[in-house]
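Pasting a structure below so you can have a look.
Subset of chains shown; positions unchanged.
Chains: A and B, in written order; residue numbering restarts at 1 for each.
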Amino acid sequence: MRVDVNGEPRELPDGSTITDLLQELKLDRRYLAVERNREVVPRERHNETRLVGGDQLEVVTLVGGG
Amino acid sequence: MSTDVSADTLRVGTHTLSSRLIVGTGKYATHAEMQKSLELSGTDCITVAVRRERLIDADGNNLLDFIDTERYTLLPNTAGCFNADDAVRVARLGREILLGLENPGADWVKLEVLSDTRTLLPDPVATIEATEMLVADGFQVLCYSTDDPVVARRLKEAGAASVMPAGSPIGSGQGILNPNNIRICMEYLKENDPDYPVIVDAGVGTASDVAEAMELGVDGVLLNTAVAHAADPYGMARAMRLATEAGRLAYLSGRIPKKLYATASSPEEGVISLKPR
């Protein structure tokens, strides 16, 4: 299936979860937050949350700011 | 009378900070330079921004690797937002990250809703709207604002935990351009509520700007560029720490009044010389 991650299209196996996605992206999970279709998905629900074709995902972290 | 500042903490909502200086983490040459500058500034509260993970070429070198989250309370901002909805989304994402870090900053946010990319001036209408939404969502909201006293009062009425008027535009280094407005902000915000925290956010360029702000009676100062872009960020970080304490002490100590001229520091009696006329 095709989802959008940080504005870029991406192919994922059907039934993938957010955890699957983050593993594939090799991101340090401690430092990030995930938004699915403009709603935050708390990290404790990353395992159970299955993605659907067309999902809009934002994976964000902290950077320097004032 | 004597001024005791040992217990002179900055209280914002449920948070108590030992330093009245809040420092940003942006615009340093390197993460290491930022780390040492924060340390030298004496702050225990630092602002951070929320941004998309770089999916490719992630150098695996993250800001948080350079921040001791035991030592600092993080204050996530909503920088880069130009409407209330986006600000709420960003605030929630910041909270989610800080919950993961178990940092006490998870329950507050520095709200910035900007009006355009050139001046980065805040949009008062959208800021008031976003404040109401975030308060309803359980956030303690620190509002970056202009120095307009009426907007400041509206923000407090909307539930802001602190109003943070700008001394001058972000990064302009012009200091407090309109002390008169800051004074009226204080009059509005602290009326029958003297402990309500007012923090000058943005515009300070050097140590005397910080001291002058504190001497107006504000509760704290938030800055970033003035340290990060100084020729020597370490020296300026120390300067800002000292200036914050100096200005606070001067405010508490009751300065002398201004006069057109002159009263002698040395006694006038007992002089051996002749007075003129």
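We take it that a residue touches a chain if its C-beta (ideal position, glycine included) is under 8 Å from a C-beta of that chain, and two chains touch if they have at least 3 such contacts.
Just so it is clear, the structure is predicted and the values come from calculations on it, not from any experiment.
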| item | value |
| --- | --- |
| Whole-complex copy numbers (one chain of each kind is displayed here) | A x4, B x4 |
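In the analysis below, only the chains that are shown with their structure count from here on.
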| item | value |
| --- | --- |
| Approximate Å spacing (C-alpha centroids) for the pair chain A, chain B | 33 |
| Chain A residues touching chain B - in the complex, by the definition given at the top | 5-8, 25-35, 38, 40, 42-43, 58-66 |
| Complex interface listing, chain B residues touching chain A | 24-28, 31, 34, 47-53, 55, 58, 60, 62-64, 74, 76-77, 79, 89, 92-97, 99-101, 170, 202, 222-225 |
